[in-house]
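One structure follows; several queries about it will come next.
As you look at this complex, bear in mind that one protein chain is not there, while each of the others sits in place.
Chain naming follows the written order as A, B and C, and within any one chain the residues start at number 1.
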Amino acid sequence: MAVTTAQASAPETATREIFMSEALREAIDEEMTRDPTVFVVGEEVGVWGGAYAVTQGLLEKWGPDRIVDTPIAEAAIAGLGIGAALTGSRPIAEFMYSDFMGIAMDQIVNQAAKNRYMFGGKAKLPLTYRAPFGAGTGNAAQHTQSLEAWFAHVPGLKVITASTPYDAKGLLKSAIREDNVVIMFEHKAIYAMRGHVPEGEYLVPIGVADVKREGDDVSVITYARQTHHALEAAEQLAAEGISVEVVDIRSLYPLDTDTILRSVRKTHRAVVLYEAVRFGGFGAEIASQIQELAFDDLDAPVLRVGAAHAPVPFSEPLEQASFPGTAQVVESIRQSLKGVY
Amino acid sequence: MAVTTAQASAPETATREIFMSEALREAIDEEMTRDPTVFVVGEEVGVWGGAYAVTQGLLEKWGPDRIVDTPIAEAAIAGLGIGAALTGSRPIAEFMYSDFMGIAMDQIVNQAAKNRYMFGGKAKLPLTYRAPFGAGTGNAAQHTQSLEAWFAHVPGLKVITASTPYDAKGLLKSAIREDNVVIMFEHKAIYAMRGHVPEGEYLVPIGVADVKREGDDVSVITYARQTHHALEAAEQLAAEGISVEVVDIRSLYPLDTDTILRSVRKTHRAVVLYEAVRFGGFGAEIASQIQELAFDDLDAPVLRVGAAHAPVPFSEPLEQASFPGTAQVVESIRQSLKGVY
Amino acid sequence: MAEQSPVSTNGRAGGDDASNGVLEQLSDDQLRWIYLIMRRIRRFEETAEEAFRAAKMRGALHFYIGEEATATGVCAALDDGDFITSTHRGHGHCIAKGARMDKMMAELFGRTTGYCGGKGGSMHIADIELGNLGANGIVGAGIPIATGAALGSKLRKDGKVTIAFFGDGAGPTGAFHEGVNVAATMNLPAVFVCENNQYGMATHADFANAAAIHNRGPAYGIPSASIDGNDLFEVYATAKKAIDRARRGEGPTLIESRTYRHKGHTVLDQKNYRTKEEIAEWVARDPIERFVRAVNESERLDEDDFQAIDGQIEREIEHAVAFAEASPWPTVDVIERDVYVE
Partner (left out) sequence: MAEQSPVSTNGRAGGDDASNGVLEQLSDDQLRWIYLIMRRIRRFEETAEEAFRAAKMRGALHFYIGEEATATGVCAALDDGDFITSTHRGHGHCIAKGARMDKMMAELFGRTTGYCGGKGGSMHIADIELGNLGANGIVGAGIPIATGAALGSKLRKDGKVTIAFFGDGAGPTGAFHEGVNVAATMNLPAVFVCENNQYGMATHADFANAAAIHNRGPAYGIPSASIDGNDLFEVYATAKKAIDRARRGEGPTLIESRTYRHKGHTVLDQKNYRTKEEIAEWVARDPIERFVRAVNESERLDEDDFQAIDGQIEREIEHAVAFAEASPWPTVDVIERDVYVE
C-alpha cells in the first residue's frame, strides 16, 4: 500500500510530515500539558514506550504518575479508566491490541458505557480508550481483528478512527477533552504512515466525516487504513475517466449520516469499504442507512467490501487476500457502475 | 404480548402444548440420553435448576457429573466448554444471562471460534453455548441486552435463536449435535410461552429460516420474541386487507439469505425487525443483503425497526417503549407501504 | 487469616455482644448514626418488600437484611468524600453512604424523582454525588472500578480512600483478581470488603471459592482479615485500621466479613438450599440486636435514644413511600437522554 496522505481538510498553516504514531503522541503530550488530570495507563506504555511506540519518551518526560504501567490485566485497565474518570481524572487507557478488549468487554460495555445512564445522568466519564486494530502485519488471528462494530453498537460509547496523522492527532485531542467514553481504534498498518500535521493546535471534531477526495460517479464510504485503498482505487479509475468520491467517516458513532447522504445523492452509487469481516460488520449499518434514507437517489445497490469469513490467517498470501485491497475496491466500483462505464 | 404459537413448519404428529423452557429441557435431556458425552455446565444449573428453570430436575436425574455447577466465573465457563469439547466431550455451557458474556468474550471469540482454524482445521469443537437475552423483564441495563450482533460477526461461531417452543427444541438438539461452536440465544420473555411440540424426536436444521406466516404485500424479517410482534402486526393489518409475510430467520449465522430473498422478491417490500439497539444491530446485515441482492425487486427502502439508542432503562414505561412493540411494527409496515395502501 | 491481618480472626475476647473497647472509641453521635443507618436499611427493605408484594414495584430486589453491620461499620469509618463501589445487593451501601430513602424508594418505584430518574432501579441505585460509584448488576465488576478510583486518588493526591464491597460469589471472578492484584502492585488506597453471606444464589461460598477468601492476602502481599460481619464493632475497628492504612499510602487490605442474608437471594427466591436451623441460627445473631444490646450494656445510649431514632425512621419511611407513589412516571422522551454528556 502506498503511503497516501490525502488531507482534504487540513488547514493551510505551517505543517510538518510526521508519522501517525508521532501525531498521536503529540495529541497525548499536548493534552497532558493542558490538563494535569490527564494521564496514560496501560501495558508497556512506560519503559517499553507502547507496543507501537505511541507513548515513547512520555515516561521520561512525565514520570510514573502520569504514564502508568500495568500488569497484564485488561479488565483492570478498563476499570482503572472508569474509576479514575468517575472521580476527577481524565484517563487515556491503552489496550495493547484491540483483540485483547474481549477480556475487558464487561468493563467497557456494562460499566463504562452504562454508568452515566444507569445512575440517572449524574456521572461524567471523561475517558478515552485507545486500541490498535487491523490486519496486514503477519500477527495472525488473535492480533489482527477489526472489531469496531461491537463497540459502535453500544450506546454510551463513541467510536472513532483515523486514516491520516492529521486526523489522528485532531481526533484524539477531541476524544481526550470529551466528557464521554470514546474508543479510538488505530490501524496498526498505518502507524508508520507519514502525513502533514500543522505546528499549532487544532482539533478534529468527533462525529464529522471528511470527504478525502471529491468525485461524481460513485461514493466510497470507508474509514481508517481502507481510506487509502479507496484513494488508490480512485486514482487508478481516474485514468479511465471514472470519478470516485471518497468519504472517510472518521467517527463510527456518532455517524455523520448527512455527509454520507450528501455524497450519495450526488453520485447515486455507493460502495461501503471496511476491513472487518464483511458479514455483520459496521459497513452493514452504513449500507442500511444509505438505502433507507437515499433509496430514490440510488442507481445501483449499495455494495459492501469487507474481509473474508474467517479468522485472519498467518501466511502472507492468505492474510493479504483475506482483507480488501485496492484491486478489490476497483472491482467493486466497476460493479457498482456496471452498465454505465 | 399475546402468546402466539405459529407453527408453519411443525409436522402433523401428536403434539402437546409445553413451555419454551420445557422444550429446551427436553432437548437437553434427550441429547444427554442419546450421547453420554453430552453434559451441562454453568452457574446454578444444578440445585437451582437454572435461572430460567431450563435445567430444572436434571441434576436429580443425571447427577453432578452431567449437570455441573460452577462458581461465578464466565471466562472459566466458556473455557470449560472449549477444553472439554476439544478432548472428547460435547458440552452445553450456559451463561445465566447473555449480558455476562462480556466477561467471556475472549474465550468465546479468540479461543472457541478460532481454535479449529488457527490450528489448521484439525480440532473439533462440539460445543453449545446457551444464553438468555432480551428486555421486558424489569431487570435493567445489565440483564436485558440483545448482543447477538457481536457473535454473528465472528467467523467460527454459529448463532441461533428461536421464537417458539417447537423451534427451540429442534434447534437446540441440532446445536448439541453440531461439531461446531453454536451459540443459542434464548429470549427471556418467552421462556414461559407455550407451544405445540410433537412427542417424537425431530430436529430443526441450523441455517434454515422459517416463514411463520405467508403474505404478499410486505415481508417482515425478524427473529426470537419479535416474531410474535410481527405476527400480531400481520394479524392486525390483515383486517385492513394488508397481507404481511413473516420470516423468522432462526439462524443469524449461517443466514438463510435464499428464503429472505424469495420472500422479498414476492412482496417487494421489507421491514427488518429486531430487539437489539437499532444502530449497528444484526438487522443492518439483513437489510444490507436484501438491498444488495434484490435491489431491482424492491419497491421501497428496506426499513429497520430496533431498540432505542440507550441502555435498557428500568422503569416500566421506559423499558417497554425502548424496544419494538407491535404498534411500532404496524407503523413501519405502513410506512413501507406508503403510497400503496 | 493472614499473618499481616490487622484484626484477629478468632473473634474478640469478651463474648459475643461485647465491643472489646471499640464502643468506647465511638462518640454518642457516632453510635446514634450507626443505629440510625442500620435501622434505616432494615426498615427501607421491609417496606420495599411490602411494596413489591403489593405489586407496586417490579424487577429484581436483593435484600441486605441481616448484613447491615458490614456496610454500616465500614462506612462509619469513612470520610464523607471517600468512595465506594456497591453490588446488586446495594441498598445497604447506598444508605450507609448517606443516601435519602425518599429518592431511593422513588427509584425502586421507577419514578422520575428517584436517584436515577427511574433508569436504574434497585440493582443500579446510587447517589454518585455522595461518592457511591454505583451498584452493579455484574458480580465482581465494581472491584476494578474501585481500583481505578483509588488510582485516581493516588494520582490526584486527594487523600481519599475507596471501598469495594462485593460478595463471596465475586471471589471466583477474574475481575476480583485483576482488580485486587493491580491495586496491590500499585499500593493504592483501596479496601476490598467481601461480604461473605455464605451463599451466592444457591451456591455455598465454600464451594465457589476453593479456599476461604481471607486466605488470599498473601497471594497479593496485602493484609487480610476474616471478621464477624454481624459484629458492628469488629467491622468498624477492622475497617478503620484498613482505611487509615490506605490513607497513609500503605496500600490495600482485604477484609472478609462473615454474615448472612436473612431473606432469599431475590425477593422471589423460595428455594431450599438452606436449612431452617441455619437461618434461625443466623437470625439469632442479628447485627442490629447485638449492637443494641452492647450499647445498652454500656449505658451510653438509652431506650429514649433508640425510640427517637425509630420514630424518625418511621416518619422518613412514610414520607418515602408517599413521595415515591406521588411521583410522576418518566415519559418516553427521556429514553435516549443521559446516555452521553451533551
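A few comments on the model shown:
The criterion applied here is as follows: a residue touches a chain if its C-beta (ideal position, glycine included) is under 8 Å from a C-beta of that chain, and two chains touch if they have at least 3 such contacts.
Not measured: the values here are computed from a predicted model.
Considering the whole complex, the hidden chain is in touch with A, B, C. The residue touching the chain not shown here, chosen from C:130, C:219 or C:279, is C:219.
Considering the full assembly, B:84 is the residue among B:32, B:84 or B:264 that touches the omitted chain. Summarising the interface, chain C meets the missing chain with residues 171-178, 180-182, 184-185, 207-211, 215-216, 218-222.
Although one chain is not drawn, its touching partners on chain B can still be listed: residues 37, 39, 41, 65-66, 68, 70-71, 73-76, 78-89, 91, 103, 106-107, 110-111, 115-124, 155-156, 158, 178-180. Looking at chain A, the residues touching the absent chain are 43-44, 47-48, 69, 71-73, 75-76, 99-100, 102-103, 137-143, 308-311, 313-318, 321-322.
The working rule: only the chains that are shown with their structure count from here on.
The chain with its Cα centroid farthest from the Cα centroid of chain B is C. Centroid to centroid, with C-alpha atoms defining each point, chain B and chain C lie 38 Å apart. Note: centroid distance chain A to chain B, computed from Cα atoms, is 31 Å.
Shared interface positions of chain C, i.e. residues touching 2 or more other chains, are given as 116-117, 119-120, 124, 136-138, 174-175, 336, 338-339.
For chain A, residues touching at least two other chains, in rising order: 75, 103, 106-107, 110, 117-118, 155-156.
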